[in-house]
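Structure first, then comments.
All protein chains but one are shown at their positions in the complex.
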Amino acid sequence: SDNFFLLAGPCAIEGEDMALRIAEQVVTITDKLNIPYIFKGSFKKANRSRIDSFTGIGDEKALKILRKVSETFDVPTVTDIHEISDAEKAAEYVDVLQIPAFLVRQTDLVVAAAKTGKVVNLKKGQFMSPGAMQHAVQKVKDAGSEKAWITDRGTMFGYQDMIVDFRGIPEMREFAPTVLDVTHSLQQPNQTSGVTGGRPDMIGTIARAGIAAGVDGLFIETHFDPANAKSDGANMLDIQYLEKLMTDLTAIRKVINTL
Amino acid sequence: SDNFFLLAGPCAIEGEDMALRIAEQVVTITDKLNIPYIFKGSFKKANRSRIDSFTGIGDEKALKILRKVSETFDVPTVTDIHEISDAEKAAEYVDVLQIPAFLVRQTDLVVAAAKTGKVVNLKKGQFMSPGAMQHAVQKVKDAGSEKAWITDRGTMFGYQDMIVDFRGIPEMREFAPTVLDVTHSLQQPNQTSGVTGGRPDMIGTIARAGIAAGVDGLFIETHFDPANAKSDGANMLDIQYLEKLMTDLTAIRKVINTL
Amino acid sequence: SDNFFLLAGPCAIEGEDMALRIAEQVVTITDKLNIPYIFKGSFKKANRSRIDSFTGIGDEKALKILRKVSETFDVPTVTDIHEISDAEKAAEYVDVLQIPAFLVRQTDLVVAAAKTGKVVNLKKGQFMSPGAMQHAVQKVKDAGSEKAWITDRGTMFGYQDMIVDFRGIPEMREFAPTVLDVTHSLQQPNQTSGVTGGRPDMIGTIARAGIAAGVDGLFIETHFDPANAKSDGANMLDIQYLEKLMTDLTAIRKVINTL
Partner (left out) sequence: SDNFFLLAGPCAIEGEDMALRIAEQVVTITDKLNIPYIFKGSFKKANRSRIDSFTGIGDEKALKILRKVSETFDVPTVTDIHEISDAEKAAEYVDVLQIPAFLVRQTDLVVAAAKTGKVVNLKKGQFMSPGAMQHAVQKVKDAGSEKAWITDRGTMFGYQDMIVDFRGIPEMREFAPTVLDVTHSLQQPNQTSGVTGGRPDMIGTIARAGIAAGVDGLFIETHFDPANAKSDGANMLDIQYLEKLMTDLTAIRKVINTL
């Protein structure tokens, strides 16, 4: 396919049923539009602002659900890892290991992920320039793997806002295939409540701009009922809007491919 | 036309010959692509970093050249004003009065521009949020005119860089037709040399993203020989690349119009 | 005196009585503490966010009040100018002409101020680096005057916050005597309401840090009743707290002078 690829799914794996239902919906859409699809779900959440936030249903249980999604729909899967010991464990179940933005400077974690032979999806730190991501990619290469992706999830802009720097897209594509995370790049962190806010009304705008700027892939968290999701509800896309969004973006991509 | 409109021309009017030659080239391209075109040129430069920077060829002389361009090619023109007394003077010669970003908070200047009955193109201050532009537009309305445009020319990001916040496009379009200035939003100010730098290699990326995000118009400074231009050489587009750029953007716009 | 100097007064001259009462209070304090004092008051406000904001009581009337304060208490005065024509006019009445931060890149205004022979107090643009202020100071020098001051009033940090970069104090002191404006550097601009907010609870912290970092002077707006002031109420210091603040800062300054 010469379409963009899509990493999508719920923020956290809340249970088997919800994972399968979300995957089924997304697969239906991406099959129709010829979008290569990777199912996304976190098996644990380790970096919440507050200790009383939801952190998961159990690692093993969540990872097995990821495998079941993969087998059921014949799609690859991606999950994020937080500890060196997570790398091998998660690699048994998924195809892409994602390094969270806060952790992308932790050399041992990146190297551990690279050594599994899986694709390593390196999230750009909110505190990093696009150019600095070349050093993260180089760590994957130095660990013996060529399979690195970069995902932009926005950059700090003052304390309580993030911004996407589209100049970074062509710059990072020099280093590795580059994904735009339209969910987290619209976060508004450091809110007084201790719960991250967001601008989900801007998902379409940022996604369209990303496709026009030449991203290789998109990352979108989606859920049947974002308001009641156990984490990141503020920014997930209600799945009922996904087909229209993917259809529009595919149309833009088609014209971009001809330029 | 349901294409975007274009404000383009040299940074400063350096002379009649160069103005006519640039206008002729742009008109040829925009006629072919059905892009409504407004010729842009500053009749003086009043806010240079250094006192020894080029400031103009004489106000009257430059304004007459703007009128000649308008008459020769039957296109409207735009120029920027810096003093209250500039408003009436420039309004005799041009169709759109532009308020520079640094000056957009100067109420008397905005009101003077509005009272001429010409379109007032309000540049978003580098220090302003998209939302704050509603107050600038309101000043035009309070002065009795409905003819306001907004132009985004980027936002300060640290001392020596600017960034375009594409979330601002739909937000500002709620207030007035919104233009993306791809030239100045790629500036890199506050360089040690006292001469503003830039990222002209990113013009295509930012312009594509802007069209995808739904801008009404684009602002591009262009010149036959940017390296030898008398101001802002660092960011002007070499005119030889303009046709390809406009062609690509028109293709993207066409698909955007269908979504 | 080897104490810091103080620019203080109300944001805007609201009337003769309030100006004289404020000056009297400040003079009493600064005389006791041996702080060289310059009375501050704007004779007009030209850059409000909203057109319905208070803009002044009349230029001539306000300037005459500034002269009366000067004669009554034998103190110099400072006011800000917004148009080239303001320079000569204000220079007849005051000792220091202040260039507002938004306007500090307007060469003609800076030159007009310098040519009056008065001290030119250049406010650092919210969008400028400390280093870039050398070009503003150079414009004063190129206009034939050596009498330039720099005043830091904070730097944009995201859309709705400002921050003081204390590294800039020694850097700007290389160019000219440097003042810290503790009132405006605590502003929080671009609020949805169109009225700038602030953090007046931080005045003491920022002022102490400024004295410790070696500023030559401080700028503080003060009022008997900030909540009912006609402009900038959000950040002015209630004058009842001024004596304690000046006493504390003088104590810090004394030890700084010995290091």
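Letters are used for the chains, namely A, B and C, taken in the order the chains are written, and counting of residues starts over at 1 for each.
Note that in this section contacts are C-beta pairs under 8 Å (C-beta built on N, C-alpha and C of every residue); 3 or more make two chains touch, one makes a residue touch a chain.
The structure displayed is predicted, hence computed values, not measured ones.
Chemist: Please identify which of the visible chains the hidden chain touches across the whole complex.
Modeler: The undisplayed chain, in the complete complex, is in contact with A, B, C.
Chemist: Could you tell me which of A:31, A:60 or A:142 touches the chain that is not displayed?
Modeler: Answering carefully, the residue with contact to the hidden chain is A:142.
Chemist: One chain isn't shown here. Among A:111, A:150 or A:164, which residue touches it?
Modeler: Of the candidates A:111, A:150 or A:164, A:111 is in touch with the missing chain.
Chemist: Among B:5, B:127 or B:159, choose the residue that contacts the chain missing from this document, as touch is defined above.
Modeler: Of the listed residues, the one touching the omitted chain is B:159.
Chemist: What is the set of chain C residues that contact the non-displayed chain in the whole complex?
Modeler: Counting over the whole complex, chain C touches the hidden chain at residues 157, 163-167, 169-170, 186, 199, 202, 205-206, 208-214, 248, 251-252, 254-256, 258-259.
Chemist: List every residue of chain A that touches the chain not included in the displayed model.
Modeler: Touch set of chain A with respect to the missing chain: 46-52, 55, 82-84, 102-103, 105-108, 111, 125-129, 131-132, 134-135, 138-139, 142-143, 155-156, 159-160, 189-190, 192, 194.
Chemist: Could you list which residues of chain B touch the chain missing from the display?
Modeler: 157-161
One rule holds in what follows: only the chains that are shown with their structure count from here on.
Chemist: What topology does the chain contact graph adopt: line, ring, star, complete, or other?
Modeler: complete
Chemist: Chain A-chain B contact: same residues or different, taking over half shared as same?
Modeler: Comparing the two copies, chain A and chain B contact each other through largely the same residue numbers, since over half are shared.
Chemist: When the centre of a chain is set as the mean of its C-alpha atoms, what distance in Å lies between chain A and chain C?
Modeler: From the centre of chain A to the centre of chain C is 48 Å.
Chemist: Distance between chain B and chain C based on Cα centroids, please, to the nearest Å.
Modeler: Computed from C-alpha means, the inter-chain centre distance equals 33 Å.
Chemist: When you check chain A against every other chain, which residues touch at least two of them?
Modeler: 157
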